[in-house]
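Mind looking over this structure? Questions follow.
Only one protein chain is missing; all other protein chains are in place.
Labels A, B and C are assigned to the chains in the order they are written; within every chain, residues are numbered from 1.
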Amino acid sequence: MRISAQSEDFDISLEIERLKENRTDLGAIVSFSGLVRDIHGDKIIKKMTLEHFPVMAEKELSKIGELAKKRWPLEGLTIIHRYGELSPGDNIVLVITTSHHRSAAFEAAQFIMDWLKTDAPFWKKEQTEQGEHWVGAKTDDDDQKNRWDK
Amino acid sequence: MRISAQSEDFDISLEIERLKENRTDLGAIVSFSGLVRDIHGDKIIKKMTLEHFPVMAEKELSKIGELAKKRWPLEGLTIIHRYGELSPGDNIVLVITTSHHRSAAFEAAQFIMDWLKTDAPFWKKEQTEQGEHWVGAKTDDDDQKNRWDK
Amino acid sequence: MNLIYFALIRENIGKSSEQITLPNNVTTTGQLINYLMTLGDNYQAAFSQSDLIRLAVNQEYVNLDHPISDGDEIAIFPPMTGG
Partner (left out) sequence: MNLIYFALIRENIGKSSEQITLPNNVTTTGQLINYLMTLGDNYQAAFSQSDLIRLAVNQEYVNLDHPISDGDEIAIFPPMTGG
């Protein structure tokens, strides 16, 4: 399991290659990347600053990864979350899951994203043309996470 | 929508870049790649040959893509399916979905893979140490597809 | 009528395509399969299990009751296993 909270960008192909190495047993690789959007609601986003809780951020990402590995037979897992100043179009987060079968890889990646949204200690501040503000948490995100309780 | 049935390998980063171009509105990019596994059931796979129905293969992949676009608000979509002789570890299929939000991208990619398994005119023949044989269709795959009916 | 075969059905029949002239009493895909099975053991082997037969007429999937005519291209193949 590769976990990283970092300011630098990531390279999806390189990260996929790291999980594949020379393995020939993987049947399915799912990657999710989340990016900064240029619009949020009715506001135009110029920049975004991602604040994080150092050390704890990676610990929480690891915990979420371990939860996913307990639930699905994953062969490999990478979670990278950026912090610092980002612009629209920039990468924020990358989750890659590999498995023998596709449903495990798909579901685990969704689960990790849903948990990460509410449980990883990162906070977004948006710079818009009307000034800057901290992004509020969405009850939607809680609902997305809670659907995995069943 | 980019659709391709091809013998050549694909490059995931390049395909993601094609969908991103210089756009700054995409919030979510999901990629699925399916690979040749070295084991199937209790057999060791040495090679795999993928036969396809030329022209109709791309038409069916397009139809599946259109179905997905009707169901989810996708911004971009790529489906690439290889044919010809492949080895364990080789890429078979790539699906990339982009959307403003992650659930649309995740669900559409899963939907496309589930439909593609039963509806795209490709057939797998495995070369094992015990000889070669055509892979049988799995009722599992029908079930996976049918869950989208509701 | 142009017939094309794929995968195990192609191998069992021993060719990937052929031209045939449709007998007058063959007007559906199901009747075509039954007619082909009279042409030899290779066709019988190819079509012995009807649940393992899929068809496309002019590149559209159809069932065994689909009407056909002499100008059609009929593809016959086993259930798909791509992805």
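Please note the rule applied: a residue touches a chain if its C-beta (ideal position, glycine included) is under 8 Å from a C-beta of that chain, and two chains touch if they have at least 3 such contacts.
The model shown is predicted, which means the values in this text are computed figures rather than measured ones.
**Student:** Counting the whole assembly, list the visible chains that the omitted chain makes contact with.
**Tutor:** Within the full complex, the chain left out of view touches A.
**Student:** Out of A:I3, A:I29 or A:V93, which touches the unshown chain?
**Tutor:** A:V93
**Student:** Tell me where the left-out chain touches subunit A, residue by residue.
**Tutor:** For subunit A, the residues touching the absent chain are 34, 50-53, 55-56, 59, 81, 92-93, 113, 116-125, 134-137.
One rule holds for everything that comes next: only the chains that are shown with their structure count from here on.
**Student:** Which chain maximises the distance between its CA centroid and that of subunit A?
**Tutor:** Using the mean of the C-alpha atoms as each chain's centre, the farthest one from subunit A is C.
**Student:** In whole angstrom, what separates the CA-based centres of subunit A and subunit B?
**Tutor:** 23
**Student:** Based only on mean CA positions, could you tell me how far subunit A sits from subunit C in angstrom?
**Tutor:** 49
**Student:** Take the average of all CA coordinates in subunit B, do the same for subunit C, and state the distance between these two points in whole angstrom.
**Tutor:** Measuring from centre to centre gives 26 Å for this pair.
**Student:** Quick one: which residues in subunit B touch 2 or more of the other chains?
**Tutor:** 34, 113
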